[in-house]
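Take this structure, written in structure tokens, and hold onto it; I'll ask about it next.
This view holds just a subset of the chains, kept in their places.
Chain lettering (A, B and C) follows the sequence in which the chains are written, and residue indices restart at 1 in each chain.
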Amino acid sequence: MLHTVNKSPLERNTLESCLRLAAKGSAILLIEDGVYGALAGGQAAEKISGRMGDFTFYALGPDLAARGLSEAPLIDGIKIVDYGGFVDLAAEREAQQAWL
Amino acid sequence: MKFGILVNEGPFTHQASDSAYQFAKAALEKGHEVWRVFFYHDGVNNGNKLSEPQADDRNLVKLWSELAAEHNVDLVVCVAAALRRGIKDDVLAPGFRISGLGQLIEAGIVGDRLVVFGD
Amino acid sequence: MEEDDFDPEVVKRFLFVNRKAPYGTVYALESLETVLISAAFDQDVSVVFADDGVFQLKKGQDTTGINMKNFSPTFRALEGYDVEKLYVEKESLEARGLTEDDLVVDVEVLNSEELSKIMAAQDVVITN
């Protein structure tokens, strides 16, 4: 399963719920305001850094860049993809679940 | 691969329609098919041809219409959601059609993947 | 164009996920309309209620004071449409101080691990 998360973990419970309910081995792609979850600094970082063994994490590059996070320190192990990479993930994984 | 896409939000207020458009464009560039885009909830506002953003801003309604024309993408606006929100044939942009919610379920059955964008 | 592609023999596993409270936004109501339509397509339909979505099933809703339609009785009609797989996350109920007795309809209450397995086995996931 490909899970997409588009909300900031500092504003809503969306990322937390995804991490609680996604099956291990899933891909989790942060898009839109969800990319704030990729920041290494700050209070939300451990939500993801503590689950690196359970999921493969991705963040959408164009959304990071728009928000001024291209040069920001991101959590180790998060892979950056573009829209083409998003399409590849959607095609590789058997279904997509959007966490809104 | 045959993609269906669901867009739950209108243009401008939420990024959902932008993300869906960028996804659709990237999928087509990779040689995939985008069989249908279904617009539900406030997503029906993507079909409003009266939309007139500032000159230096993107015009999502027009971008969707162009995508439909170039790549034969079926743009379906949910009739029930559209009636509530005042989107009717009078204001419908080129390439969009108004139809029932069953077309969303059909997109899920026929497509290899349904990808959802919303708020 | 759909006639060419549509195969009436295909049965897919459709999952509808409700994570939002009713009335504050229209998503809960419009999602329910999608579930009802899906029943006409003879697919394998499941509906999950988690997070604030469990509030959609709260007993005793009376919307006269806000001038909206109370759609919670419709959840009881789902069985008549052969939509019988209603799952509620136990952790979400508990976090809100609710129990199964607070809900308008019979559901299967599952913990997040059990629910996770069901959600992972779907072909099409529709959220709002």
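For this structure, a couple of remarks:
Simple rule for what comes next: a residue touches a chain if its C-beta (ideal position, glycine included) is under 8 Å from a C-beta of that chain, and two chains touch if they have at least 3 such contacts.
The structure presented is a predicted model; accordingly, all values stated were derived computationally and were not measured.
Across the entire structure, the chain copy numbers work out to A x2, B x2, C x2.
Please note the rule applied: only the chains that are shown with their structure count from here on.
Chain contacts here are complete: no pair of chains fails to touch. Chain A and chain B have CA centres that are 24 Å apart.
The set of chain B residues that touch two or more partner chains comprises 8, 114, 116, 118. Counting only residues that touch two or more partner chains, chain A has 95-98, 100.
Residues 4, 6, 31-33, 62, 82-84, 86-88, 90-91, 95-98, 100 of chain A touch chain B in their complex.
Every residue of chain B that touches chain C in the complex is listed here, in rising order: 6, 8, 35, 40-41, 74, 80-81, 100-106, 108-110, 114, 116, 118. Those residues of chain A lying in contact with chain C across their complex are 1, 13, 17, 20-23, 26, 94-100.
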